[in-house]
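First, the structure itself, so that you have it in front of you.
Only a single protein chain was left out; the remaining protein chains are all shown in position.
Each chain carries a letter (A, B and C) given by its place in the written order, and its residues are counted from 1.
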Amino acid sequence: MNKNSLTIGRSNYLDNNGTLLKALPDSLNKRKFLISLYQTMVLTRLFDETAINLQRTGIIGTYASCRGQEAIGVAIGHAMLADDVFIPYYRDIAAQFQRGVLLEEVLQYWGGDERGSNFSQQANDFPLCVPIATQLCHAVGIAFALKYQSKPNVAVVTCGDGATSKGDFYEALNMAGAMSLPTLFVINNNQWAISVPLERQTASPTLAHKALAAGISAVQVDGNDLLAMYISVSDALEQIRQTGKPLLIEAVTYRLSDHTTADDATRYMSQKALDDAKQKEPLIRFKHFLTEQHSWTDKEDRALYQQCQQQVDTSVEVYKNLPAQQPGEFFDYMYEQLPNSLVEQKQAFLDGLKRHE
Amino acid sequence: MNKNSLTIGRSNYLDNNGTLLKALPDSLNKRKFLISLYQTMVLTRLFDETAINLQRTGIIGTYASCRGQEAIGVAIGHAMLADDVFIPYYRDIAAQFQRGVLLEEVLQYWGGDERGSNFSQQANDFPLCVPIATQLCHAVGIAFALKYQSKPNVAVVTCGDGATSKGDFYEALNMAGAMSLPTLFVINNNQWAISVPLERQTASPTLAHKALAAGISAVQVDGNDLLAMYISVSDALEQIRQTGKPLLIEAVTYRLSDHTTADDATRYMSQKALDDAKQKEPLIRFKHFLTEQHSWTDKEDRALYQQCQQQVDTSVEVYKNLPAQQPGEFFDYMYEQLPNSLVEQKQAFLDGLKRHE
Amino acid sequence: MNEWTMIEAINHALAFQLRENPNTIILGEDVGVNGGVFRATEGLQQKFGEQRVIDTPLAESTIIGMSIGMASQGLIPIPEIQFMGFIYPAIDQILGHAARLRNRTRGRLSCPMVIRAPFGGGIHAPEHHSESTEAIFAHIPGLRVVIPSSPARAYGLLIAAIQDPDPVIFLEPKRIYRDGKQAIEDNGEALPLDTCFTLREGIDLTLVTWGAMVKETLQAAEQLAAKGIDAEVIDVATIKPLDIDTIIDSVNKTGRCIIVHEAAKTCGVGAEIAALLAEKNITSLLAPIQRVSGYDTVMPMFQNEHFYMPSTERIINAATKSMEYR
Partner (left out) sequence: MNEWTMIEAINHALAFQLRENPNTIILGEDVGVNGGVFRATEGLQQKFGEQRVIDTPLAESTIIGMSIGMASQGLIPIPEIQFMGFIYPAIDQILGHAARLRNRTRGRLSCPMVIRAPFGGGIHAPEHHSESTEAIFAHIPGLRVVIPSSPARAYGLLIAAIQDPDPVIFLEPKRIYRDGKQAIEDNGEALPLDTCFTLREGIDLTLVTWGAMVKETLQAAEQLAAKGIDAEVIDVATIKPLDIDTIIDSVNKTGRCIIVHEAAKTCGVGAEIAALLAEKNITSLLAPIQRVSGYDTVMPMFQNEHFYMPSTERIINAATKSMEYR
């Protein structure tokens, strides 16, 4: 991560098949830990598949799949400290799960219910952010607060490749750089912004290069290589804690799904590109690594999948049985105290409901 | 201008005293031409001084001086083709003069009269732009139009160092890079954004570096070295015409004035920094160069100053004698055709005036 | 004649103008290969090429900012903002430049462009995909704001907007994009940009509305008719500049007025219409002017969006209350 090098480093531990390219640090090379990473990946994959099905059957609304990009969230979720603050975008459920967001809360969110962002087990992390790139500015302010409060923590924020074309992306980076704020920016470069391919977004040779405009060091990582991702995020967090300065990671992945369930990627994505990308997807690679290096068995794998599917199924049941919101609840959180005009509007609303009954 | 080099080149032809550092291309080394450059610089300096005085006496309103930064505008104004389009910011009057904007029009603008932007001799150039950095986006669209219309022209846009912190700056660069549009971005890095010094704006080592985020080549130039500026702008325009691709020039200068007449720079700018900067100012250097290399005499210099001052004085007289706007003219250009509601409002306004008489 | 839905009518109006005038350019996110997330621009890139129908980077401020630059040099850009909820990064450019370029230069430069954006709720979309903030644009001097409510009006108003020499915010009520077809002749005929459409004549009560709410309002009028209340229904359509005269004439006749809109109540366009009536028409009013509108809350996420959006029932209740008033 040398500021003065334009050759952005690219980090890899696993090849496209999952064969280990170099030795892991001993501290990481622990079977139980590695399986815990894998488990979050599997859980996320199964949740993702289930969520798509729930959308198809009308049980939730539009949903944005993270298929093929799970390693990013897993790495972030496992590498962050509890008191770091996570400012996610909509393909980061792996990290959210790891940080205490409940599966049913994620379903609730995509089910069109604000209560899904009132995380019961996670006080400070931000909810999903719809207007692209705006969350990067929040992260900078959160990093300011952490620094101001002399906490040893980092604000970790993610965005997509399309998001890097927005002014907010650059402003946030530049602000974090100029004010030296403990922020980790992670780009999920999945090659597409809905139907717009990366090469239309920018003439910049990599997205990591963009950090140079803000005087921030950056590295490019194979985002489908869970080991490389985990180590890069861990190292970056460590370095930020030491220097107080922001860093950026470009995680190179591929979107193995429609943009959302409202999209039809066959209109613009070639089957060949998709097939090629599928070869490099993170779950297969990591399983191969576990099998080769930690004698992971098919039986263990099946058991893990079963266990994760059960967890997903349970969350679906919980979600389906959640009570509806109170009628008029959408008035109650507009201000800490409902102003007179809203008291009146809420009353009229409730009266209307009653008349309707 | 190598995209893959992080060592941004810095261009100089004159040293801080005005001594020539390397030979000029023959095509430029023509006395008459060089004097024409100098003349625009002197004219601008004298206009600037006069405008400040006019503000002090209430004849115009707030005015933004370009003292010490004249070489940038002169270089741009002389290097551009007539059919290129110029999208200026408020310290570019030298270029505007050269491109046909009348001195009295500039006075009119700062005198609070929209007609000052209805350039009588310049059809396509943009008027001054107040919201910082927004003009960079317009330039990209203008470049698109030029390309779409198969014209061999370039959109030339300028901004300050503070402007480089805005999202629009980056978005515009990125768009021009991604769409390969013939745009020349020139940053007047005068070290200050009102009271905020450059080092607070960004951690980026130079402002030219910022172009890398957009995949655009860039160069840093001594903005007080008129020869370096002229050659850099000319070369860049040439290159853009050939490749169709955007370029960026960071012109390093120093603001030898208050931010505007509404500002008091002594509150934040050290006398020493100002004194140091004054040593390197473009007029003295260029005069020294002319004297050394083209036997420019004090007598010629005095005559030139006198002639330019006369031109300025004439413009002040013209300005003072311009008729006031028609009452209600501020309604007339809101739409091509005044809608009913505005017809009514205009009538009410005119009736009110009559009542007042 | 063609039987088109609103989205098809929009697509054909765009195609007509692209055919008609080579200076017309469509640009925005996903408008090219993908044909727009709602398919408004479907097939247009194939037909007119990548230089005329452009997939841009994800940057709303610059999509509009560059459109201003294009417009100033003789092109007619038609930028699409994917959802109205994402137009806000571009407000600075719209308010500060698009709406001002003509005035700022005393007519030397101008800004003929049409900013298209789907808006409004009711399609079970995620947050920020369902809001209605036309009032913000109606407040900005120098803009036109146009909202169609049927395929034919979408076609004719969009043609008019593209041919208009000034910047137009063209808001498309996405809830009714595919809500029935209408017979439309693809002849490039423009509808006026300064006239309300009276969709139903009546003598007892004036219902003023626009966009997707025209549907519920017409339904309410039908149900009111069954109760013997004969409502006039006006589709404002050209929100800015506003044709208040048609509304005044109607209220002169009926004496009662209800304004229906999806947007939040406070400082919505309904307020302006009510204020103009209170200024110009007060003697003919037989009852208070009511607004049936969204509440002054964030548009709820989709589980509860139906609570927010004015229903036929709410309109009928307001109408009944108005009729009972004396």
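By definition in this document, a contact is a pair of C-beta atoms (placed from the backbone, for glycine too) under 8 Å apart; a residue touches a chain by one contact, two chains touch by 3 or more.
Predicted, not measured: the structure shown is a model, and the values here were computed from it.
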| item | value |
| --- | --- |
| Chains on display which the left-out chain touches in the complete complex | A, B, C |
| Residue touching the undisplayed chain, where the options are A:S36, A:N53, A:S117 or A:Q239 | A:S117 |
| Identified contact with the non-displayed chain, of B:L21, B:L81 or B:A262 | B:A262 |
| Full-complex contact with the absent chain, from C:R108, C:H124, C:R291 or C:R314 | C:R291 |
| From C:L14, C:A135 or C:M213, residue that would touch the chain that is not displayed | C:A135 |
| Touching residues (missing chain, whole complex) on chain C | 61, 85, 88-89, 91-92, 95-96, 99-100, 103-104, 127-128, 133, 135-136, 138-142, 240-242, 263-264, 266-272, 274-275, 277-280, 282, 285, 287-291, 295-298 |
| Absent-chain interface as seen on chain B, which is shown | 61-62, 110-114, 130-133, 162-163, 165-168, 193-196, 200-202, 262-263, 267-268, 324-325, 327-331, 334, 341-342, 345-346, 349, 352, 355-356 |
| For chain A, the residues touching the chain missing from this view | 85, 87, 114-115, 117-119, 123-124, 126-127, 129-131, 134, 136-146, 148-149, 155, 167-168, 171-172, 174-175, 178-179, 330, 333-336, 339-342 |
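As a working rule, only the chains that are shown with their structure count from here on.
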| item | value |
| --- | --- |
| Centroid comparison with chain C (C-alpha atoms), farthest chain | B |
| Whole-Å gap separating chain A and chain B, where each centre is the average of the chain's CA atoms | 44 |
| Distance from the mean Cα position of chain C to that of chain B, given in whole angstrom | 40 |
| Where chain A touches two or more other chains, by residue | 165-168, 200-202 |
| Residues of chain C engaged with two or more neighbouring chains | 56-57, 59, 61-62, 89 |
